[in-house]
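Accompanying notes for the structure given below.
The complex appears here minus one protein chain, its other protein chains still in place.
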Amino acid sequence: MLDKLKIPDHHYLHDGHSLRSWLLTKDHKRIAIMYLMSISVMFFIGGLFAVGIRFELATPQGDFVTADTYNKFFTMHGVIMVFFFLIPSIPAVLGNFLIPPMIGAKDLAFPRINLLSLYIYWIGGIFTLYAMISGGVDTGWTFYTPYSATGSNTNVVPTAIGIFIAGFSSILTGLNFIVTIHRMRAPGMTWFRLPLFVWAHYATSLVQVLGTPVIAITIVMLAVERGLGFGIFDPARGGDPVLFQHLFWFYSHPAVYIMILPALGVMSELISTFSRKTVFGYSFVAFSSLAIAVFGFIVWAHHMFVAGISTYAAMVFSFLSFSVAIPSAVKMFNWTATLYKGAISFETPMLYAYGFMGLFAIGGLTGLFLATLGLDVHMHDTYFVVAHFHYIMVGGAIMSYMGGLHFWWPKMTGRMYSEFFSRVSAIMVFVGFNITFFPQFVVGYLGMPRRYHSYPDEMQVLNVMSSAGATVLGLGYVLPVIYFLWSLKYGQVAGPNPWGASGLEWQTQSPPLTENFLKVPIVDREPYDYEHLVAKEKHLV
Amino acid sequence: MKIFGIPIFPEQASTFAKDVDALYFFIFAVSAFFALAVAVSVIYFGIRYHKTHDGEIGARIEGNLSLELLWSVIPTVIAMVMFGWGASVFYHLRRPPAEAMHIYAVGKQWMWKFQHLEGQREINELHIPAGQPVKVTISSEDVLHSLFFPAFRTKIDAIPGRYTELWFEAQTPGSYHIFCTEYCGTNHSGMIGTVTVLEPAQYQVWLQGGGVEGTLAQRGAKLFNDLTCSTCHLDSGQGRGPSLKNIVGKTVELQNGSLVMVDEAYLRESILNSQAKIVKGFQPMMPTFQGLVSEENLVALIEHVKSLSPDATTAAPATGAPSAAVSTQKPAAAEKK
Amino acid sequence: MSNAVVHADGHGHAHATHHSALQHHFDTMAQQKEAAVVGMWVFLVTEILFFGGLFAAYMVYRIWYFDAFAEASRSLSLFWGGLNTAVLIGSSLTMAMAVRSAQTNKRTATVNWLVLTMILGAVFLGVKVIEYADKFEHHHVPGYNFQWASHEAPAAGAPSTLLGAGEHAPATEGAAAAEGHRELSLNADQLQLTTQIYFSLYFTMTGLHALHMIVGIGIMLVITWMAWKGKFDDQYYTPVEMAGLYWHFVDIVWIFLFPLLYLVERHV
Partner (left out) sequence: MSGHVSPISLYITIFMALMVLTGLTVFAAFIDLGQFNFLVAMIIAAFKAALVIWYFMHVKYASKLTKLTVATGLFFLAILLGLFLVDYGSKAFTQLPPFLS
């Protein structure tokens, strides 16, 4: 049957070939592709800074680059990875591409705003890259005052403005998704027939819309303080530097759920598809996304337990911090239960999904260590924290993103990549990742502080392990670039539904038409209905 | 603890270390249990239910309410245990005992300055006796820093314009790391030092050694003269300013009728922003010393004033009072003890 | 590869008559309008939280430095502030009228109301310029040679020196006391510091508010032009309505800024 497949004549990639037809497109799928290219570039820039960090930390003395350069490395690594890679990653690429076909819509509610958000992202990115080339920043991605306001003499304001601008891109994406999910669903597509991917993106959008404005205003306050000499956080005028931290984390904690919620959404799709089984406890998984989004807003001060907040406030925020763990746990257990009595197979996306399960569990559970007051006093600002968030953000979010990319790649391009190399890369990433970041838990509990350019000799062995692992990890990330590009031309034609998946997006050709569907679909059954799929397949044969 | 000569677990050198590590192992065990439970089931299901033929699909199982409840409630209960345990350790970490020995620390780009009441001053080094609770009061001269003693399992940020404090009771003599853990600019990773825990007897010897220019309070007394404080604050109470004898630990009545408890934060405020609180019966004529006394000299002055109240048990400084903090109503009631 | 999930339907492009403003990916004008309204409100929610961050900072410092805030707020002109409040509320009325005219197919009235709204907006900004100029004159711009000298009090900006301090300090009948002010717990030096925080917030808050007004006027210029060209009718007036929502929101922000900044403590 495979040899009969061919790429359809009409699809969104063929709807105009000029640069103009891309830059002025209103098609969510083309915008998604442009996002994919942009964030990939950003990922590799951020990754190069990580290489710099790990190279420096291979020896304890701090002899590869100067302390100032090192400080700029991790700051720019963090800024790029967080604001220009991970926050836009799944929503702006996979969400943009898939939400309309998943709900049976022709496009997002506001196609022009969608394009605008891409341009805004570019402007913000260029701004930030410019700030980095012309001197860099060294405040850490957290921009704590008073160092950022008065101490540092690097490009703090330009970088912050770059983030400010990119924030609007994130807000507009979220706004677009919310309205689209509410208003653009195909006939019959009720809320409880939505794929869990869409639920997760709905929750993400809430966070984007409600949180991002606060970081924007915080950046404005920082900019007027630094640029115009206003005193808002300035301790010399009786201002409170800790106020900045409150405002910063009011956004930046929820922002971690902007990064992880879409990844959780991808996971539900992957687990269901590759076990050919409906997701166990659909409504619990759906509502846990919303719960995570809402609870995410009430825990922020767990980043400030030793920053001078009152003992009472520390207790309240520690208590609340555990509230996010419960819906996360619910998700983990439901996915596990989904596998029970499934028909499981291990194509590359599923390998990533399995990797995710392990790494996210470790990352999330170490979050509990940090949320526990007595322990965080010791662990705060050590490599334990660094390991925690890399386990979630790299081990969790990126694993899931890669899984999703491999899963929907045939839908996006119409072609398959090399199964062999993709498995090799998935395994390299998993192994390399653990070698890189597991030792950091150990060295962190040992007391190694983060943002350290040099460190005590006795910690070298663990750091060398970490640096070695990063090499494997880095190569694991380069490989997909090669076979993905290769597949564009030489890949096997995939056909509309190579995985036998159940979602609406698989019921149209690959790559899809510009309008996604020939006719507006009418939905008359639950999601993840594999019985029906099989019955139909049999009927056809 | 070491494996093949590589340290993988920090020394336990304080009384907290055991408490914190016990908590650590508890959460570790819980986490390991859940992580393994998930990993094992996932792998087992992957093998047991591996897809065997084309077109095979999984069983139709929609969900199970009691299971959902079970696995929401159990983590909730466990999480509450973690919270409670963690909070009680934390509470302990934040409550220095009254008899604690007192040391001042000032963070500054990029060094730690420690001052003993007996007058010794150290930079990036700290000597303390074993078996004795030690309270460190911390401030910063420029940006945020954070004073971290990994072997004691405690740290706290140094915040410009405020006092924060931590305490510990070192147990095992030896030398341990001091780190600055709040990013503070170029040489953040160079802002490190060593804390040396000595046997109490050795500590006494150490105290005697070295050319010390008098105790901290004595240095403060000299400053008290040099800065002309003494011209107004006569012990007799006849000067332009009130007598500072025996005021620490007492309450003072202010001009607007409210009462203030005299503690370190109040003294600090009185010196830096003298007219924030005007003592009843006096004119607001004391000049502001903001910018004229360094953090180090400030603690010396405060120590001198405290030495004028020999039988006061020093009240803990109210954590985090900004230097210009103004409170017009009730006395700055320290966090409820 | 057709699929049972996808049915043919009579939906979508079945309607023969489409309004010219209907975009291809919507089915009906009602769907399109509802999407726009919800989208706009979601945007306004982001604006609520944007200003919310400022309000949080304001709240913290107002509690800490109430006296400085009271003192500094008294230096603002109640006349200009009150006038501006009235102007802005008036502009909200004219804006509401503009939307109403568009709803009822009255082209000229729509244009007129919009122009009137813009004029009122410009008046507001003009008054703001007067107020800002006044602050520059009185050295009330933080960071830029800020100086807080309350009325007759001695040049408080000059740091009191050790020697001269005794002479400096005003006696009991301080200027403030003479005016019958409530006893202040702050002296000149502290006011110098902490009123700066007030003015930093003042300028950030009113500055951002003014920026929003400028943007609003810009939007309205375009809308007015569109209305003039006859692009709207009772079926399609969404842009006017959206501009209206935005403008009313800016008005609401001011409704809060006015008491927070101008009326901290006037009863003395």
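Side notes on the structure shown:
Read from first to last, the chains carry the letters A, B and C; within each, the first residue is number 1.
Assume a residue touches a chain if its C-beta (ideal position, glycine included) is under 8 Å from a C-beta of that chain, and two chains touch if they have at least 3 such contacts.
Every value quoted in this text rests on a predicted model; they were computed, and no experiment measured them.
Listed residues A:58, A:316 or A:472: the one in touch with the omitted chain is A:316.
Among C:21, C:149, C:219 or C:255, only C:255 touches the chain left out of the display. Annotation: of C:63, C:129 or C:214, C:63 touches the absent chain (contact as defined above).
Shown as candidates are A:5, A:116, A:298 or A:479; the residue that touches the absent chain is A:298.
Within the complete assembly, residues 29-30, 33-34, 37-38, 41-42, 44-45, 48-49, 52-53, 55-56, 59-60, 63-64, 78, 82, 85-86, 89-90, 92-93, 95-97, 100, 103-104, 234-235, 237, 241, 244-245, 248-249, 251-252, 255-256, 258-260, 263, 265-267 of chain C touch the chain that is not shown. Seen across the whole complex, the unshown chain contacts chain A at 182, 206, 210, 214, 246, 250, 297-298, 300-301, 309-310, 312-313, 316-317.
Assume only the chains that are shown with their structure count from here on.
Between A-C and A-B, more contacting C-beta pairs join the chains of A-B. The set of chain C residues that touch two or more partner chains comprises 64-65, 190, 193-194. Multi-chain contact residues of chain B, defined as those touching 2 or more other chains: 322, 324-325.
If you check the complex, the residues on chain B that touch chain C are 227-228, 240, 255-256, 273-278, 283-288, 290-292, 322, 324-326, 328. Listing the residues of chain A that touch chain B in their complex gives 62, 67-68, 71, 138-140, 142, 144, 146-147, 150-152, 235-242, 275-278, 280-284, 305-308, 310-312, 314-315, 318-319, 322, 325-326, 329-330, 332-334, 336-337, 339-346, 354, 357-358, 361-362, 365-366, 368-369, 371-378, 380-382, 442, 445-447, 449-456, 458-459, 461-462, 530-531, 533-534, 537-538.
On the side of chain C, the complex with chain A involves touching residues 1, 3-9, 11-12, 23-25, 27, 31, 34-35, 38-39, 42-43, 45-54, 56-57, 60-61, 64-65, 142-144, 190, 193-194, 196-197, 199-201, 203-204, 208.
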